[in-house]
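Left out: one protein chain. Kept in place: all the others.
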Amino acid sequence: MTQSSLPFLTVIVLLPIIGGIVLAFLPVDRLAKYLGIALSTVSGILALIVMLLFKTGDAKYQFVTNHSWVSSLGIGWHFGVDGISLFLMEMVALIFPIILIATNDKSKNNTYSAWLLILEGACFGSFLSMDLFGFFLFFELTLIPAYFLIIGWGGKDRSRAALKFFLYTLFGSAFLFASMVILVVIHQNQTGVFTFDITKLVHTKLSYPTQVLLFLGFSAAFVVKTPIFPFHTWSPKAYSEAPTSGSISLASIMAKLGTYGLLRFDLNFFPQASYRLAPLLLTLGVIGIVYGAIVAAVQKDFKKLVAFSSLSHLGFVAIGIFAFSTIAMNGTILQMFNHGVLTAAMFLIIGMILDRTKTIDISKLSGLQKAAPVLSGAMIVVILASLGLPGTNGFIGEFLILSGAFIGHRWWAVVALTGVILSAVYLLWAYQRAFHKKAENSTSIIKDMTLKEKLYIAPLILLIFFIGFFPSTMLNKISPSVNSLIHHVRTANHLSSQTAFSSKPTDSTGYRTIQAVTGDKSGQKIVTAQVPTDRTNNSPYRSAVSVNKNTQIKTGNAK
Amino acid sequence: MMLLSATYPDSITFVLCAIVVVGGGLGVVLSNNPVRAALNLVMTLFGVAVLFVELSADFLAVVQVIIYAGAIVVLFLFVIMLLGVDKQEKLGSEPLILQRVIAIVVGLAFLGMIIGYGWGNFNSHGSYSVIGVASGGDSGIVELAKATFSYYLLPFEVTSVLLIIAIIGAVVLIARSGPGEDEVKEDISAEIKTDGPKEGHENDVSVSEDKVDEVRSVDFTVGEEQIV
Amino acid sequence: MSVDLSYYLILAAVLFTIGLIGLLVRRNVLVMLMCVELMLNASNLTFVAFASKLKDVGGQADVFFVLVVAAAEVVVGLAIIVSIYRKRLGATADDLSSLKG
Partner (left out) sequence: MKLVFLIPAFPLLGALSLIFFGRKLKEPLAGYIATAAVGLSFIFSVVVWIKFLGFSGNVFVDHLFVWINTGSFKVDAALRVDPLSLTMVLFVTGVSTLIHFYSVEYMHKDIDFPKFFLYLNLFVTSMIILVLGNNMLLTFVGWEGVGVCSYFLISFWHERPSAASAGKKAMIVNRIADVGFLLSMFLVIHYVHSLNYSAIFAAGPSLAKTTVDAIVLLAFVGAMGKSAQVPLYGWLADAMEGPTPVSALIHAATMVTAGVYLMVRLSPLLALSPDVAHIITIIGILTAFMAAMSATAQDDIKKVLAYSTVSQLGYMFVGVGTGAYAAAIFLMVTHAFYKALLFLSSGSVIHGMHDEQNLKKMGALKVVMPITAVAFFTGWMAIAGVPPFAGFWSKGDVLVGAFSESWLVWIIGLFTAGITSYYMGREYCLAFLGKARWISESSKGKKKSSKKEDHGHVVDPHEPSFKMMIPVVTLAILALVGGLLNLPFASSLKFLDKFLTPVIAASPSYFHPSAVNQIALGVLDAVFAIGGGLIAYFIWSKTYEKPALEFTLFKNAWYIDKTGDVAIARTSTKLAEVTDNVIEPKVIDGAVIGLSKLVLAVGILVRKMASGFVRREALVIAGGLVALIIIGGLRGGL
């Protein structure tokens, strides 16, 4: 726990919230927008600084600020960032300024920016908080601004959608609160210390039945928030009724609260329960992928299409979380960031289409490519990225998740793989229906992207390709803490903790490291392959494979 | 028999008083005329008073008789007479379904439980602190007075406040309708003064529906003087 | 001590039950009030029985207070009854169902 001098994280969290509150009472509409942008960019820059100063090799929390807040209950104002939450924070820091810049029509006054700022602060708070109570507080705080955003500036049927969203999520988090308190009380019985601090709660020893119960209680809230398959009925309505900014914050940021919660709390606190219940959530994830894709194919409205497509993409994330392999988990964190970027870009473009043609009903749109080539260019890039085209960020995440999941849970990965095909089907079909046909009626005269729109889409498009080609810049920062999380879960379930490769308990498959040296003059290339001993047919394999200078030689034997 | 081992006269008085008390109780419950019920209540009170004397709580016995029987039951009778509600209540009819059956079942279950549980433990002597030694005759009253005004002083004061509130409450309740409606509907009051019990359910609701409204507006008078 | 304590208590229990059943069964509000009085007497009897058994005057003092409460209760009860009857003569307990949920 490196205790940094400057309270970066506290500022990052509080600045938007206080700014939002102040802005709410500032009756100045014109200025409010720019003030909002300024505040969120400042916290964005701070988050960027944190990322740059973040030490890569270190798996523990960094920039930790820990003051006791309600000492009697052991609730601490305790923030810290580690590999897992770093890029989620970056996502919030990146997307909220873009949302604020992207809102252009006049109806959005100061309360609009205020709500967005409060939402941003709440999201920062929940990602960074290392105190269970703090997390819950911000987790709930995100609901209020989202509700008012939908109510204030949503579509026609917004009140019903907002109410359903609010009650559904609240229903989930009621369970979370109950099980949180139970956990703390159990901890208190065992250690006599009443605390909500995550790092301490991890050590509570829980019998398996209580673990399962608390696991279900915790994941009730996260499964609704993500949403994962059966609990997603609120999301299409909420996304399509919300204003662009609302749907972006809902789909790309708050959805990650769900997955982050699953990842951070379920796996950390209840490793045995997570391992035993993994097949259940994996199945839900897989169903979510296939179901989301199928239903998305026939959606008439672009926003609903994106809602179901994000249901499908987050199905991948759910699989990644419960695959219990370092590859999959790295892929999950990356995919959470990517999905945020992609959904934000998709919604922004949909917003642009909405501004121009006043409709996002796919059947009414046609021939946009002819009328707005740059806009459709950006759209096709985003579609290909969410399709998982190699060289874009979508592919890296999906590939890692599926290869990791394939190792431990083979058949789930195979079925999930069909999601790759289905996403191609519904995305390209929608693109063809809206962009390709000859332009009739109103859609033929729309103008192309303005400079401002190009400006706020450009960073997202650049990110898509940057992560696509250089993911290791992010992965280096993510993998230490991810590996320690997986290590924690696997040792708790006495799985072989060596690496991601053998998720089956140690006794069944042992691995033998073989030195394979490929021979060529100029570069020596040793490739160490973990070759399963029990599978090799009689003669152990000896051949010369040359050693390569910077191949990272894996030491140690799995046994 | 346990009963007889005690001094002979005591058991006799206990048995008699028990009969009186239970009889009176049943009388209260079963008699369809409220006046008769009140009188049975008095009988029960006397029975209990005698038992108090049996239990060497003489002051209480006297108090019981004077206050309870004398004041409260008389008040009852007073109200009964005042309101002229001494009609026969038809015991046969029971509008609430199953009310009686369940009531009896619950009552007997209650009795069974109390006796069942209590039987073994009545005589258990836990350590207990004695506020004052209860003994018959004058010393008993002295002890009682000492206890009331030392240990139970606070409850004593509170009860006085309670009484005042009760009185005020009663006055407020009755006076709400106030002097405003002072015209008297001769025929209604005449109709009410029925000289004997009349059979039939409609008798309970003495006034048919349309008449009800008129009655409601009438300021109630029985005989000549008017209840404020 | 005259008869054994348990008999008194049994008697009190019987009296209490009679009062209870009376309260539940009778529809005339006045009689219900009387049954309540019966139940109060039963408890007084228990108090005094224990007081004499345990040689503790505290029991009797309690009776004293029960009496006061009973008196207050009757006063208020009758006041209510009078105001009820003022509305409609002969009203039984069942007519008073304005509290219907």
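Going in written order, the chains are labelled A, B and C, and every chain counts its residues from 1.
By definition in this document, a contact is a pair of C-beta atoms (placed from the backbone, for glycine too) under 8 Å apart; a residue touches a chain by one contact, two chains touch by 3 or more.
Since we're looking at a predicted model, the values are computed, not measured.
Although it is left out of the displayed model, the omitted chain contacts the following shown chains in the full complex: A, B, C. Contact with the omitted chain, checked across A:6, A:421, A:445 or A:458, is made by A:421. Check A:407, A:449 or A:463 against the missing chain and you find that the one touching it is A:407. Contact with the chain not shown here comes from a single listed residue; of A:177, A:429 or A:466, that residue is A:429.
Residues touching the missing chain, restricted to chain C, are 20, 23-25, 27, 32, 93-94, 96-101 (touch as defined at the top).
Interface residues of chain B with the unshown chain, by the touch rule above, are 96, 99, 102-103, 106-107, 109-110, 113-114, 116-117. In the full complex, chain A makes contact with the omitted chain through residues 168, 230, 232-234, 291, 294-295, 297-299, 326-327, 330-331, 367, 369-370, 384, 387, 389-391, 395-396, 399-400, 402-403, 406-407, 413-414, 417-418, 420-421, 424-425, 428-429, 432, 435-438, 469-472, 475-476, 479-480, 482-483, 499-501, 514, 516, 518-523, 525, 527, 529-532, 535-537, 540-541, 543, 545-546, 548-550, 552, 554.
Following the convention adopted for this analysis, only the chains that are shown with their structure count from here on.
Taken as a graph of touching chains, this assembly fits none of the simple shapes: it is neither a line, a ring, a star nor a complete graph. Here the two chains linked by the largest count of contacting C-beta pairs are B-C. Chain C has its Cα centroid 69 Å from the Cα centroid of chain A. Annotation: 6 Å between the Cα-based centres of chain B and chain C. For chain C, the set of residues touching two or more other chains is empty.
Chain C contributes residues 1-11, 13-22, 24-28, 30-31, 33-35, 37-38, 41, 44-45, 48-49, 51-52, 54-61, 63-65, 67-76, 78-83, 85-92, 94-95 to its touches with chain B in the complex. Partner chain C is touched in their complex by these residues of chain B: 2-3, 6-7, 10-11, 13-14, 18, 21-22, 25-26, 28-29, 34, 37-38, 41, 44-45, 48, 51-52, 54-57, 59-60, 63-64, 67-68, 71-73, 75-76, 79-80, 82-85, 87, 89, 94-96, 99-100, 102-104, 106-108, 110-111, 114-115, 118-119, 122-123, 128, 130-135, 140, 143-144, 146-148, 151-152, 155-156, 159, 162-163, 165-167, 169-171, 173-174, 176-177, 192, 203-207, 212, 215-216, 220, 227.
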